[in-house]
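Here the structure comes first, spelled out in structure tokens, and everything after it is commentary.
Apart from one protein chain that is not included, each protein chain of the complex appears where it belongs.
== subunit A ==
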Amino acid sequence: MHTVIRELVKNAKSHAFDGFEVNWEEQNRTVSCTHSLQYPEAQERNLHVTSVSWNCTGSVIACAFGRMDDGDWSTEKSYVCTWNLHRQGLNPKRPDAVIDVATAVMSVSFHPSRPSLIAGGLYSGEVVVWDTGRVQDPVLAKTGMSPDTHRDPVCQVHWVPGGRRGEFLVLSAGSGGRVLLWTVHEQSELVLSAGYGLLRQQLPHKTMLTKPRGGSSVGIASLALSPWDSDTFLVGTEGGLVLKCSFSAQAPAATTPDGESVTLRAPAKFCFSPHCGPVYALHCSPFHRNLFLSVGTDGFAHLHSLLQLEPLVSLQVCDSYVFGVRWSPTRPLLFAAATGEGSVHIFDLGGMSLRPVATIEQKSGDRPVYCLEFNPRQTHLLAMGNADGTVNIWHLSTELTEQGPKEVAQLEHLASEVTE
């Protein structure tokens, strides 16, 4: 025991290891583009990449084609393409799998444990689950033509854990203000298991909103799940609101029933300080249960704590729209934001300035970057989807991916700066 105490004291005073660094991995000082994936047929038709998703093993990247600008594209057919980056003889212009879809696809998400299942949300309001392992017809299940389906474009799909172990349901959010939870009945359909409707008059906010034109439903632009609390989800709206919602909310939504098979509930519990313009992306921190980021067309990124109204940090990403934001899976203080100017800016909250520590310019000039995702297994890879129809995979430098020894503590400190 005495030895231990002696050693502890010596350790605390010792300078023996000052500045001592060990490199186990090859240090990578540069950020480089490892793959530039394209589907020529989609590019010929000027389709945009609306969403990208990595599968659970980190070897396959899927992208959805559609459009992000205005207009009625409901009759334009589209594609979902996948590339296996680990395959020999990968041809970046020839996806391993191409799924033909009748309308534009706005969001795709790979299943958390089954590497070949992809959920997709369509412009038509349908939600589909595809199985890329099926040779004949890749459609595993989809929402039928029923009063349960979204009547407006689906903006996001996510997989959420269900009641039983290993069971996952599909969550879809639509610009008509509905958030719907679907169980997957294989070989047939997606059955509505629970539904939530957001309406202006049921939002918990103190600010006076201008009288809405048209209906009272709230257009959803983005949705994020909390990896810490399975009951919480965040919604970003077309009007700039950021809402904290609860899956277990009981109050019924004030929608007129229209033959839906479940009663829609009003999920919003708290309204954060809004953005000026649609909130296109939200992401919860994988390192702190109270922190999340929100970005929108006002060009700003807000770091919020779930515990307070005002953002903890508000930084200007660019002079244009911000379409996507993702926390780094390995560095607690780092996040990447995709801009309408065609670049992805990487910010370090531990740094001295509010300027990006790195900027990745897409080769497509200034066509917007609409989506980005970190590879869940090979965390130094970042995929980005552009308006010119390309998906670029970037290999980040070691400095941007290796966690510093005090980062978790610094993030904790940032999160605790919550004012009453």
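One rule holds in what follows: contacts are C-beta pairs under 8 Å (C-beta built on N, C-alpha and C of every residue); 3 or more make two chains touch, one makes a residue touch a chain; residues count from 1.
In the analysis below, contacts and distances are computed from a predicted model.
**Student:** UniProt name of the unshown chain, from "Leukemia inhibitory factor", "Hemoglobin subunit beta-like", "Par-6 family cell polarity regulator gamma" or "Dynein light chain roadblock"?
**Tutor:** "Dynein light chain roadblock"
**Student:** Write down which of A:11, A:46, A:188 or A:263 is the residue touching the left-out chain.
**Tutor:** From the options A:11, A:46, A:188 or A:263, the contact with the absent chain belongs to A:11.
**Student:** Could you list which residues of subunit A touch the chain missing from the display?
**Tutor:** Interface with the chain not displayed, on the subunit A side: 1, 3-5, 7-9, 11-12, 14, 17, 22, 405.
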